[in-house]
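Below is a slice of the complex: some chains, not all, each in place.
The first chain written gets the first letter, and so on, giving A, B, C and D; residue counts start at 1 in each chain.
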Amino acid sequence: MKIALYPGTFDPITKGHLDIIERASHLFDKVIVTVAVNSSKTPMFTTEERMELIRSAVKEIKLKNVSVDAFSGLLVNFARKKKASALIRGLRAVSDFEYEFQMALMNRKQAPTITTVFLMPHEKYTYLNSSIIREVSRLGGDVKDLVPTAVQKLLDQKLKTR
Amino acid sequence: MKIALYPGTFDPITKGHLDIIERASHLFDKVIVTVAVNSSKTPMFTTEERMELIRSAVKEIKLKNVSVDAFSGLLVNFARKKKASALIRGLRAVSDFEYEFQMALMNRKQAPTITTVFLMPHEKYTYLNSSIIREVSRLGGDVKDLVPTAVQKLLDQKLKTR
Amino acid sequence: MKIALYPGTFDPITKGHLDIIERASHLFDKVIVTVAVNSSKTPMFTTEERMELIRSAVKEIKLKNVSVDAFSGLLVNFARKKKASALIRGLRAVSDFEYEFQMALMNRKQAPTITTVFLMPHEKYTYLNSSIIREVSRLGGDVKDLVPTAVQKLLDQKLKTR
Amino acid sequence: MKIALYPGTFDPITKGHLDIIERASHLFDKVIVTVAVNSSKTPMFTTEERMELIRSAVKEIKLKNVSVDAFSGLLVNFARKKKASALIRGLRAVSDFEYEFQMALMNRKQAPTITTVFLMPHEKYTYLNSSIIREVSRLGGDVKDLVPTAVQKLLDQKLKTR
């Protein structure tokens, strides 16, 4: 059985991420979407919220072989524990490229048998990421075409109560 | 009448910005240089100073159809209020490219009839931006060829009084 | 009156080009789509066919202020003759960037008062160009979502008769 | 069973290609290395030679689930016939990026259920490709660290008999 990890901050999950998850779910027997718990950054959504938003989005498009988890520490240690043979990364644009390659390389040095696999999201999500979603939402802009329903709701709620 | 907005932080305006303003003033009937009031960043110059420096620089090169304004919130809302049909952005180098495209796309999602227009500054300003002006000035370097006269003066003044 | 030239090979026009034409038609009083007659390359479509395909596509989306022309020789000479103040170029991806900047610069050296204006096509056309249309069509692939109706027809016709 | 196609010109196969093949062979149940028969280019090696060089290189590193084939026409048609769910592409450098994305996108338009998977070769092969191998060999340079043994031999042979 081929298991793939899809690590990320997912603060929050966008339709671009969801598109990658769907593609990965067809390529691997099992996909574990893995929320990075990074003590040095302050995310907009808590780890629990981010996991719940992913679960809800995955459920909505009826993907059976996708689960959600969280990790801190070295990614490859978590991958080994989960017996994953692949790490999934979305590659949208040139600016992603070099950082992603640097991480892929470093992960390979730590765990040579785990391969980083780059997938390309649908072109309509080429310039989409979580930070622009947060920024536009905060300014009162409309992001409903770009995030799953549950994210839209929680964004509205968070921003209303400020 | 075709109105264009040229939004930016302009902290401070450089000769690269001024070059874009001049080009835009020939293409559109009216150009509104629009200082972004961003509550999360601490600029070197206040909004009022940044606006005044732009006004002074624009006056020096005698552009009649250029005015200066400030905005906070969602750029496209401000553009709609000003009846602008174009957003001007300078495009200097590959690193600008993807961020600018991301913003252009997001603005288009919010307001499909407002078009982002990219202009290329003179090649002598290819590697120039406000942050390197601030950095070099602070270290005592000479930036007088790269900024309008009024900026040079205010920089000198600010840095002397530290 | 602001006149803009949109030069290109258009061998054949794609929906990405058409998207740029539409945006430009809202920004300028008149847009002249200008087919480059380049003696050193052998295009798939004749100059006349390429012009006719553009005319047909422009008509279909009911743009009134767009005309079609052809030129050989130095672009800026043609632009001067047509009293154009702007050259339109679509900018899709990083690989376009440097060639386009080189051309923009050279044109500016030849005619300083004519400004190159870069527009960004819809993100669904980010990776689209004429050469991939020709290549995929020749191999029997389906490009009907990516080109205007008349192009699809003429492609079918040309490839059937081979 | 997950089948992946690894299409390319392989004129000739390099150690960079071989590195990608090995990684893919761990991720998928079956990998079919597929030589593109392109009537418009004149390769240095015949289709048969290129296939034989790949077979020999694959055998040397003892990969059991890798086979070699050739195709002409539309890649996705061949992929469908072979029941492949993935297309493998090596991604080395920024210059690869946009062409590869364009191809991936076009293939996806033709066959939405076939996913392009990008793998990163070992960093020592970052700047390696077939054309530089041919160029350096022709000038009498040494490429033995960069190609499989059989390629080195056939290169020597071809170049001696000129």
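By definition in this document, a contact is a pair of C-beta atoms (placed from the backbone, for glycine too) under 8 Å apart; a residue touches a chain by one contact, two chains touch by 3 or more.
This one's a predicted model, so the numbers in the text were calculated from it and none came from an experiment.
Here 4 of the identical protein chains are placed; the entire complex in the file holds 6 of them.
In this text, only the chains that are shown with their structure count from here on.
By number of C-beta pairs in contact, B-C leads over the other of A-B and B-C. The pair A-B is the one among A-C, A-B or A-D whose contacts match those of C-D for more than half of the residue pairs.
Distance from the subunit A centre to the subunit B centre is 34 Å, each centre being the mean of its Cα atoms. We define each chain's centre as the mean of its Cα atoms; on that basis subunit B and subunit C are separated by 30 Å.
Listed for subunit C are residues 94, 123, 127, each touching two or more other chains. Contacts between chains form some other arrangement here, matching none of path, ring, star or all-to-all.
Pairs of chains that satisfy the touch definition comprise A-B, A-C, A-D, B-C, C-D. On subunit C, the positions that touch subunit A within their shared complex are 94, 123-124, 126-127.
Within the complex formed with subunit C, the residues of subunit B that make contact are 2, 23, 26-28, 85-86, 91, 94, 97-98, 101, 104-105, 113, 115-120, 123. Considering their complex, residues 73-74, 76-77, 94-95, 97-99, 101-103, 105-106, 109-110 of subunit D touch subunit C.
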